[in-house]
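Each chain you see keeps its place in the complex, though not every chain is here.
By letter and in written order, the chains are A and B; residue numbering begins at 1 in each of them.
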Amino acid sequence: MPLSQTPEDRSSAMNARIEKSEARVIKAIFPSITNHHNTLFGGEALAWMDETAFISATRFCRKPLVTVSSDRIDFKKVIPAGSLAEIIAKVIHVGNTSLKVEVNIFVEDMYRDHREHAIRGVFTFVAVGDDRQPTQVWTQES
Amino acid sequence: MPLSQTPEDRSSAMNARIEKSEARVIKAIFPSITNHHNTLFGGEALAWMDETAFISATRFCRKPLVTVSSDRIDFKKVIPAGSLAEIIAKVIHVGNTSLKVEVNIFVEDMYRDHREHAIRGVFTFVAVGDDRQPTQVWTQES
C-alpha cells in the first residue's frame, strides 16, 4: 500500500518527523558571490537550494540520497549584495522510494527589518541502498 | 509583431547568431567537488548549467541579462569522480525580452572513449536596461 500523501492522512509519526526535518541556512551576500550587476548568481542560489534540500531530506529519512530532479524554479526577486538570504527547506511529500522537498529563499535587508520571498523550488531525491538501487525511504514503525 | 519561433521561420541573421552563441565548458571531476558517494553534487551541476547558459545568452544578445526561471531538470545519470563533464549551452528560443537556453551535460570517461548524456535543462533569461526593466533582446537589422 503506498504511503498517504495529504497532511491529514499522514501518520502522526511521519508528521513529527517532517517537522524535525526542516533545515535553515542564512548567508550574508558579500561581493565575492555576486555578479557584475551586484546581485547573487542564479546558479549559486540553485546550488544552495539543492544542498539545503538534501540536508532536510537526509534528516527525514537518514538514508543515502541522490538528487533526481528539480521542478520549475522561478527567480521572483534578485538578491542584492549587502543583504541576507535565508534558505529554508522542508519535506512536503513522501513516496515509496522518493521524497519531495520544498525550498524557499527569503531576502532580508541588513539594516532594516524587511524581508521578502525571492525564490521557490521543489527538489526530488531518491533513497539508494548499498547496491545503488532505489530503496524504501520511510518505514512506519508499528 | 512577436519574433517567429520555429527554426524554419527565423531570419538567417538570427540563425547565424544562434550558431555562434554556443558555449562549451569542460571540467575534470576531482574529489574536491564530489560528495561522500564520490559523485558530483547536484547543486554544483545546476550552478555550472546556469553560468554556461548565461554566457550563451550573452553571446547571442550582448545585453545585460538576469535568470528568471529554470524548467524541470532531470538528473539522468550521476557524474562520478575521475570523469570529465562537458556542459554545452545553446539558445533555443528568442522572445521579445527573453531568451531560452538549452543546456546539456555529458559525462565522459577519462580513460576510454565513452560518453553519455547525463543532465538536460532549459534556463530563461530576460534582458534588462539601465533602469533594470525588461528590454528587447534582439533587433532585426534591416
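The definition used in the following text is that a residue touches a chain if its C-beta (ideal position, glycine included) is under 8 Å from a C-beta of that chain, and two chains touch if they have at least 3 such contacts.
A quick note: this is a predicted structure, and the numbers were derived from the prediction, not measured.
Participant: For a quick check: 2 copies are placed, so what copy number does the complete complex reach in this file?
Facilitator: 6
The rule we apply is simple: only the chains that are shown with their structure count from here on.
Participant: Using CA atom averages as chain centres, what separation in Å is found between chain A and chain B?
Facilitator: Going by mean C-alpha positions, chain A sits 23 Å from chain B.
Participant: Under the definition above, what is the set of chain A residues touching chain B in their complex?
Facilitator: 37, 39, 41-44, 46-51, 54, 64, 66-75, 78, 123
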